[in-house]
Every structure is written in structure tokens, then in C-alpha cells.
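Complex shown without one protein chain; remaining protein chains in place.
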Amino acid sequence: MSILVDSNTRLLVQGITGREGSFHTTQMVEYGTNVVAGVTPGKKGEQVAGVPVFDTVQEAVAETGANASIIYVPAKFAPDAIYEAVDSGVALVVCITEGVPINDMVPVYAYVNANGARLIGPNCPGLITPGQAKVGIMPGFIHEPGSVGLVSRSGTLTYEVVDMLTKAGLGQSTAVGIGGDPVIGTSFVDVLRLFEADPETESIVIIGEIGGSDEEDAAVFIREHVTKPVVSFIAGQTAPPGKRMGHAGAIISGGSGSAADKIEALEAAGVRVAQSPSQVPALLKEAIAAA
Amino acid sequence: MSILVDSNTRLLVQGITGREGSFHTTQMVEYGTNVVAGVTPGKKGEQVAGVPVFDTVQEAVAETGANASIIYVPAKFAPDAIYEAVDSGVALVVCITEGVPINDMVPVYAYVNANGARLIGPNCPGLITPGQAKVGIMPGFIHEPGSVGLVSRSGTLTYEVVDMLTKAGLGQSTAVGIGGDPVIGTSFVDVLRLFEADPETESIVIIGEIGGSDEEDAAVFIREHVTKPVVSFIAGQTAPPGKRMGHAGAIISGGSGSAADKIEALEAAGVRVAQSPSQVPALLKEAIAAA
Amino acid sequence: MNVHEYQAAEILARYGVPVNPGRVAESPEEASAVAAEYGGTVVVKAQVHTGGRGKAGGIKLAHSPEEARQAAAAILGMDISGHTVNKVLVAKGVAIAQEFYLGVVLDRPNRQVLVMASAEGGVDIEEVARERPDKIVQRRADPVLGFHPYLARELGFALGLPATQVNGFAAIAQQLYEAYMGEDATLVEVNPLILTEDGEWRAIDSKMSFDDNALFRHDESEQMRDFAEENLTELDARNSGISFVKLDGDIGCIVNGAGLAMATMDAVKQHGGEPANFLDVGGGASASQVAKAFSLVTADPNVKAILINIFGGITRGDVVADGIREALAEVEVSAPIVVRLSGTNADEGKDILAKAGLTAVDTMDEAAASVVAAAHSRAD
Partner (left out) sequence: MNVHEYQAAEILARYGVPVNPGRVAESPEEASAVAAEYGGTVVVKAQVHTGGRGKAGGIKLAHSPEEARQAAAAILGMDISGHTVNKVLVAKGVAIAQEFYLGVVLDRPNRQVLVMASAEGGVDIEEVARERPDKIVQRRADPVLGFHPYLARELGFALGLPATQVNGFAAIAQQLYEAYMGEDATLVEVNPLILTEDGEWRAIDSKMSFDDNALFRHDESEQMRDFAEENLTELDARNSGISFVKLDGDIGCIVNGAGLAMATMDAVKQHGGEPANFLDVGGGASASQVAKAFSLVTADPNVKAILINIFGGITRGDVVADGIREALAEVEVSAPIVVRLSGTNADEGKDILAKAGLTAVDTMDEAAASVVAAAHSRAD
């Protein structure tokens, strides 16, 4: 098993003929992801990396049975693309797009949940179940199948940690980048719940960063519901308050959202928190051994 | 039994201190309805017909356990009153108010249903379970407890029919006025489903009128799901096309919504359709005898 | 409330719809001047609140200012289905490559707003809906989130538009939806919406109706009301809280409640009479309401007898009877009056009426039979 995506995933790419969309479709197909369809309005009949292109999601789903979608359209059009996917019955929607206005995401979030779908992102690298499906922009080759469930708000920092895990012989069940924006579809807690329930995930790594209180919420959830060993790293210990650190969500406001608070909350929940990404594999082995 | 309201109904009146609200509260209390609370912002601490007044629905529900609400506020404020009731956990909301803009009711309808509540109206006389609860503006004394379930889009026309039923010895389980607007919370079909499931309702009377296709939908539902005898009367056989007959919904447009179409559909579903309200009791007795 | 084609076009233009240029004219000279300004061919169209203008000769092509003058002269003053033409729209001629239908309406059964389109434009869409329903494509707007851009595109693709024309079409579909919501319309229709030979979208004939319940927040729409097109009696009635619709018969009806009023008209008809009107005095039925109702009904010279049908509910029968008595003291009514009074305090009401020389009956059928007889005896 694994969570959210696997070899049964039939992936649709929204914005497939764009620069990003076509590049990453090729990458995903090369990785072995079952990419069944793409959508770009007006480009029906074209192909990208051997994947047929349709005008609408509805049509693409009807023709190909796509059950997951990844979105590479510009920020201005991303909310519409999410609504189109959900309304067409796509159960898992991964929005890579960066820069979507917060006020657009608030109703999107409510709608996706009310309709029983799941959104990952926006402003995220996507997710990967090594050896089965890469649904995102992460470099596939650094991953290895295994039993570590990884969830992160970041992109390259995740790759950094994954690379270290793989080199330490710790393969991954699924690695999920939930995105760095203030309003995202899936939270740490959502992913933790899935990892806890997944028999193939035996330990968990959480890569957090400053801003918001998702890590604190995760700590509460871990204390109450997670039985598997958990290790964490929180980026931004040196970030000054009130400044946005790249990610729209990475800002310490009014004294809340600091790395210190998050680390304290996680440690109080029994999570081993690494001082640097390089410590993660050793801490994880320690946690697994102690479990 | 009965449907929707009975002696367990704990009624809240929104707009209780207004002219309409206070008059009808008195009438409902005199009928024996269990009116537990009223709301008019800023009038907390007052009383109307012995009923305590609160500033907000939330407070009224918390203090009195109200489980149904009736709304007498002006059209401009009625949608807000419905949202307030639903958000405060009131399961049944009856909106008497006339003249609510259609575009305001479209999201209200979706919201009420998404939240598992039920709305009757707007622009309706309310509903009554004789001898137990009068939740509306109908004259109580013409009703008699019994086994006829009555549902209607009209006000005084319903009273006309109820009066004849009572005089003919045919008491009512519940009589529901669903309202005359194009967008109403509860349709004929919704009420028919409840009557069909209610063991104390043994026969059903539908009072329809021109406009829309609710009667045609009711006919389809009756054919497929209703086992109890049904009699109907449709008002507006002489109404000219394209003109609004008082009710915002009573307009024959583009050749659809005519009384003839509705009568044809109902008769095809095995419903006896009266030529005038006065024929209803006799037709109903005939239908009951035939069943 | 309805507005004229040229007014609907003005509103839609504000929402960005590419409306075909046109100007309204109230005289042949004005029409000629507009034609001269545009140059080339123009279309002169009667502005009336009814369909079937084309068949009635209310739409004419004109190839010169002089022809436009003549066309306007022929159309102005014309009677189309009972509507007198007081204005024409002089619209620029345009080379049509393809005609479409695009409309926004309330989908009553689903309580949602529906956007409909068809490649069978320029014809009666209701006929298309009946006879070739597969030629109509439609998408429902989310009741809260609105009409998503992707839905507008889906309509365009479903019409079989070439890829290059889909975005232009989708934009117009969204503009029509925005106009529907923004103006509290009950109908927005462009028929035909065309593609010109140059591949441009143009709205050729626009139509809008508005929700009367929402006019309180649309002073601008209210100001578009064409009183020449409205039945002034109906407007007058509405201002008094009375619903009134003029009909062709000779039996005036005064009823409390819209459903009962319709049923009363039906009863009159069943008893061989023809109702002169629909009239709902509303909930209160005070003396002044009843007096107003009498004046509305008696203003119709065709009325030979009057039926008052009141079911006393919250409104008490004695109060209504008082209202009738007082109204009759104010308004002179020569036609015979039949009163039916039932429900709350009906007996007390009958006593009051008896003192005023009126006899009230108990049932609607009795009252209908009696008023028809009275009318017939006067007609003879």
C-alpha cells in the first residue's frame, strides 16, 4: 500500500500543453506514472509524451477514467481548474500552481471538502509513492520504495530530507508536499491520519516551517492518535518576525508561528525534532528502535 | 403522528415584536402551539403573548431548546433570518415572508439542504397539525384532526379546501402550504414523500396552481412511490399566458406551466382531479373507497 | 417587469457583451438620421413588449436613410398583438456567418440558474426545445459560487465551436450570467448571437425580464419601465398592494388570496361566465383596500356584475363586511354585487352586509352561479 497515489492512479494533467505541464508530464510518464489524459481547452486531439489531450476535464474523465488530476495552469485560472476537476468527479486534485490569491482558495477549500474530494496544494511539489506514481515536480530518482511516510510544507527541503533518508537506507511509502500557502487543501493532520492508517507506513517524518499553527495541530493529533514513531524538522529558526520567507504562509505574525513554538509542541507530543535535516535519518532510526 | 410539526414542536418566532409577528404569535399560542421563544434584535427581555424575546437565534435556541422557527421579518432581511436559524441548529424553518428576491433564495435553498435543515416557503401560509401545532397564519378553527394530508402552493384556497374537508367529516393529519414563489424550500414531492411514510396520513390532497412544473414532478412521484389515494385541484385554468397571477410563481411561460398540462399529468398518474374546490371531499371519499 | 430590446442591449453592453450598434428612434426622421450616420444597410425594428415582431412586419431592412425613414414610418404606430409601436431601434446591418441562441433562465425544478445555448439561433427557442431538444446545450451555475469559466467553455465546445471562438463565446456567456445576477433578472436572452463573417461575436437581439421582488434594489431598471407598455390599472393596483390582471370577460372579481382568486375565475368560467379580471386584495382587505378594488373593477366598462369572494382567515369576515359597506358608501357601483363570505366571523359579516342591502352566500359555487346569472340578465 501507500497513501493517496499508487499504481492504480489514473492521472489527468490540467494545463498539459503549457511549458511546465508538458515538461512535467514527460517526467511523470518517464517515472512510470500512469498519465492517462491531459486537458488544455482548444487543444483536443494533440498529444504530450504520448498522452491524449482533451478540451474539458469532463470529457477527459469520461474517455479515460482518470481518478486524479494535477494542475499546472496559471494562478489566475487555478481555482476554476480545481472546480472543474471536482465537478467532473476527480477524487484527488493536486495543484502545483504558485501565487493563487488567498480569498480564491477559501471557497475552493470549502467546496472541495463539501464534495468529498481531496486537494493537495496549491503551491506544492505534489506527492510520490516511490516506484508506483510520481504526481508532482519532485526529482523521482532520489526516492526509494520503503516504509517512511513523509509530509512537508516545502519543496527542495523535502528533496534534501528524502535524499538523506534514501542514502541511509530508509525508503519511503509516500512523500507528500502539502504546500506553503496559508490556505491549502490538505493539512499535516490529514496526512498523518492517512499514514497512521496505512499498514505499509511504519514511521513518519514531518518537515515543517514557520507560520500558522499546522505543526502545533499536528502535535496535538500525534499525541492523541499516532502510534508510529515520528521525527520532525522545522525550518526557519532564524527567520525574523513579520517577514514573508518565500512561501506566502511562511511568516511569523504577532509572536505566533515561530519555529521554537512548533518544536516545543512537537517535542511535548513525543516527536524527536532534528536540529538540521542531516540529523533526520539517525533520529528516525533511533525512534524506530525505541518503538 | 403527522408530519413536520406536532406537540413536540418547540417553536421560535423570528421577528416576534413586529406587527405580523406579534399578532400571529398570539394566534399560535391561543391555538395551543408550544411557542417557546421569539427573536427581535435589541428587544431582549420583552415578552409577546407570554413568550420571551431574545436578541439572537443562537441565544434563543440555547435558552429554550427551540427546534423549529417561523419567520415574519421583511423580505429584505428574510434570507439572513433563514441563515441565522439554520446556523443555530434549527431543523425546520418556516418563512412566511412574501416578496423575497429569487436570486437571494437560490443560495438559501442550496445552503439549507446542504446543512440538513428543511425550509417551508417563503411566501407561504405555514403548516398545521390540527389539535397539536399551528405554525403559520392559517385560521386554526377550520381544521380538524384526522387522516388527510394536504399540501398546497396557495393560502386562502387551502383554507377553502380544508373547510370543505372538515365540514365533510374529513379531518387532516397535517396541512402544509409550501408557498407560491418560483424558488421554495420544500416541494410537493418532498411533502408527498413524508405523507406516504406517515402512518397516520391515509389519503392526500394536492392543491396546485399554474406555473412551473412542481405538479408534473408530483405526478411522476405519485405514479412511482405513492400508494395512498390522492385527489387534486389545480387553480388557474382560465389564467392567460405570460401574466403573473399574484404569486410570483404563478405565470404560464412559453406554453409550459398551464393548468391543463398539470391536470393531464396528475390524471395520468391515477390522481382524481377536481373541477372545483367543492368537489374535493366527494372525490376524496370516492378515492378512499376505491383504494 | 420587461424592458425593450434596446434597453436590454444597453444593460448587456455595460456587462461587456459586444452588442451590435443601434439607436432608438421615435420618428421616421430620427430613424433616417441614424441610418445616415451608420451608412450602409440598417435594420429598423419595432420596440414592443411582445414576440412575433418579424411576422407582423415590425422588422424591416433599409439600404438608405430614405428607406429607413419609410420603414420607420410604416412601423411606428403599428399594432402588434395589441401593443402600439412608439419606438423603433435602428441597428447597423451586419454580415452574419452563423447564428446562435444564448440565454440565462431560472431552472425552477432544480432551484438553480441555467445557461442555455444552441447553434439553432435566430428562431423560436421554445420550438427548438420541444422538437429538437438535443440541439440545446445547457449548464447550471453553482447556486453559491456562480457560473464557473469552465462551464462557459464547456458550452462553447458542446456547440461545436472552433477552438479559436470558444473563449469569445465563453466570455459572453459569463457576461450574460453576470447581468442576470447583477440586475436580478428572471430572463436574459440573446437571440441571435452571431458570428460575423469577420469572426466577431455580436449580440443582435437582446431580451431581459426582471424579478419584481428585487426591483427595490434596482432603481435604474425601474426607470426603464415603459408606461406605454404597461397596463396602468395593474400598476396602480400594485401600488395599493393589490394584484390585478385585466382579462376580457364581464364579471369583475374581488378575492382575498391569489390561489383563491384563480379558483374563483375558474368557477365563474365553469358556470358559463367570463372573468373580467384577476384580483387579489391581499391579506388585510381593509375598507380602503376594498374601495380601491371596487374602483379598479368598475373602471372596466365591460363589467356587468361583481363577485366578491372572501374566505375569512386571519382576516375576519365582519371586518371585510365593514370594508365593503364603507367602500360602497365611497365608490358608486352600479353593477350587481354577489358576495360570498366564509370562515372567521362569517355570520357577523353577513349581518353587516344585510344591513347594507347585500345578501351573502356561503359557497363559491353558489356565488359563481349567481353572479353569472346576474351578468347574463343584464346582458340580455
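Should a chain be cited, it is by its letter among A, B and C, assigned in written order, with residues numbered from 1 in that chain.
Definition applied: contacts are C-beta pairs under 8 Å (C-beta built on N, C-alpha and C of every residue); 3 or more make two chains touch, one makes a residue touch a chain.
The structure presented is a predicted model; accordingly, all values stated were derived computationally and were not measured.
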item	value
Residue of A:152, A:173 or A:232 touching the missing chain in the full complex	A:152
Among A:3, A:16, A:68 or A:100, the residue in touch with the chain that has been omitted	A:100
Chain not shown, touching residues in subunit C	144-145
Touching residues (missing chain, whole complex) on subunit A	23-24, 27, 75-76, 99-107, 109-111, 137-139, 141-142, 152-160, 163, 180, 182-183, 207, 209-210, 212-214, 217, 233, 235-240, 243-250, 254-255, 259, 275-278
Residues belonging to subunit B that touch the chain removed from view	41-44, 55-59, 77, 80-81, 83-84, 87, 107, 111
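Just so it is clear, only the chains that are shown with their structure count from here on.
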item	value
Touch-based graph of the chains, sorted into line, ring, star, complete or other	line
Distance-maximising chain from subunit B - centres being C-alpha averages	A
Distance between chain centroids, defined by C-alpha means - subunit B, subunit C (Å)	27
Distance from subunit C to subunit A - Cα centre to Cα centre, in angstrom	55
For subunit A paired with subunit B, centre-to-centre distance based on mean C-alpha positions, whole Å	49
Sites on subunit B at which at least two other chains make contact	none
Multi-partner residues of subunit C (at least 2 other chains)	none
